[in-house]
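Before any comments, here is the structure.
With one protein chain withheld, the remaining protein chains of the complex are depicted in position.
The block that comes next holds subunit A.
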Amino acid sequence: MGRKLLTEHINVPGIDTFEVYRKHGGYRSVEKALKTMTPDEVVEEVKKSGLRGRGGAGFPTGMKWSFLAKPEGVPRHLVCNADESEPGTFKDRELMTKLPHLLIEGMITSSYALGANTSYIYIRGELLYVLRILERAIAEAYAKGYLGKNILGSGYDLDLHVHPGGGAYICGEETALLESLEGKRGNPRNKPPFPAVQGLYARPTVVNNVESIAAVVPIVNDGGDEYAKIGIGKSTGTKLISACGHLNKPGIYEIELGVPVEEFIYSDEYCGGIWKGRDLKAVVAGGSSVPILPKELILKTAAGENRLMTYESLSDGGFVTGTMLGSGGFIAMDETTCIVRNTWSFSRFYHHESCGQCSPCREGTGWLEKVLHRLEHGHGHMHDIDLLVSVAKQIEGNTICPLGEAAAWPVAAAVRHFRHEFEWHVTNPKEATRPGAYFSAKAALV
């Protein structure tokens, strides 16, 4: 059994209330930080922990914090990115719904470390009911003196607000999120300047994912060194994996980084294997934007080593034979899955969610969707397959924000590993367009 640093008490009845949360050790990190540590000492512990951003990019959180500009007399902000919308990812929703005080505690401790006196939680608009849960918990924290003026007599003031989005995947990109928080369209900003220098209201700002901020709580409680003892190499601590698709037990699992992928999929402690007794075909390991891998490559690296749930092991082999841990959105597909159809669905998503600002993304995502649509629906040509690769290549690296890459990678990887399925759609349009049809290497057609 792995250690649960975030979710140990998640199923305790009433844990969403201040009293019960407090009884289970809640808000200790706030007391420890505000009463016994300087802000810089908190930053130091987060650096020592090796915590990497849990939203998907995996950038070291402590280092991000240390970039924050601190000009005299200019307010600074901490903004929590709760715009969870990467397909396959649903961990933050669970955390906020069941453990709202964990996020609030993390926000207080982190805001103290950064010297922010007004902080925001930007939550995706679809989760308005979670916003209500957070607002109720925030009101409790104010009433108990953990938010507001002179918190716990420390002289530190903090106001915390929750802000809903309006339905736009792009607002998960941090500069688009800040635009949205300012009441504008979610168009990502050109960088530099980075948010650490000019973020919300052109003030120095740190944007962190929900899970990253929650992880600050055990890091401050137990020390960064203790946290870093968990995991392997530069993949320290625990990670929430949201497992979905064709699994016996989809759901949220807090794992110690380093669990073998095979164990995660098949053991009863985690996903309990593939549903309906079927075989595994492919996995998208870190949210829809990371490269899809066939069964052989997700269980073992190209060198034949066991693939582990760490940043390094999952990316072993680069994009030729590897993928990414990303947000931890783990999508498993059984042997009856049509890879072309699934790739088309993802491309439709990125086309729908492109903000339209950069032409390679605005036009390119449309082309990807269109070409995949005709392949899936039996009107494709052989050269369409290379056209997909070509369009993906022309989007990648040519856009202001990473949505371009997010749209390009899944298509490029699907063609790389499942080219035969695309070809089969071209050569067997009649069979391929039958409802529920899928390519099977065993039978060539089922």
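The criterion applied here is as follows: a contact is a pair of C-beta atoms (placed from the backbone, for glycine too) under 8 Å apart; a residue touches a chain by one contact, two chains touch by 3 or more; residues count from 1.
Just so we're on the same page, contacts and distances are computed from a predicted model.
Engineer: Out of "ABC transporter permease", "Aspartyl/glutamyl-tRNA(Asn/Gln) amidotransferase subunit C", "ATP-binding cassette domain-containing protein" or "NAD(P)H-dependent oxidoreductase subunit E", flag the one the UniProt entry gives for the chain missing from this complex.
Structural biologist: "NAD(P)H-dependent oxidoreductase subunit E"
Engineer: Give the residue, chosen from A:E45, A:E140, A:E173 or A:E353, that touches the chain omitted from the document.
Structural biologist: Touches the omitted chain: A:E353.
Engineer: Given the contact definition stated above, which residue among A:G251, A:G272 or A:P402 touches the chain not shown here?
Structural biologist: A:G251
Engineer: Of the listed residues A:V206, A:L293 or A:M333, which contacts the missing chain in the full complex?
Structural biologist: Counting the whole complex, the residue in contact with the absent chain is A:M333.
Engineer: Touch as defined at the start, partner being the missing chain; which of A:R3, A:K70 or A:K184 qualifies?
Structural biologist: A:K184
Engineer: Who touches the missing chain here, A:S288, A:T321, A:T365 or A:T399?
Structural biologist: Of these options, the touching residue for the absent chain is A:S288.
Engineer: So which bits of subunit A touch the chain we can't see?
Structural biologist: On the subunit A side, contact with the omitted chain comes from 84-90, 92-93, 120, 124-129, 132, 159, 161, 163-169, 180-186, 201, 242-246, 250-252, 284, 288, 329, 331, 333, 337, 341-342, 345-346, 348-349, 352-353, 355.
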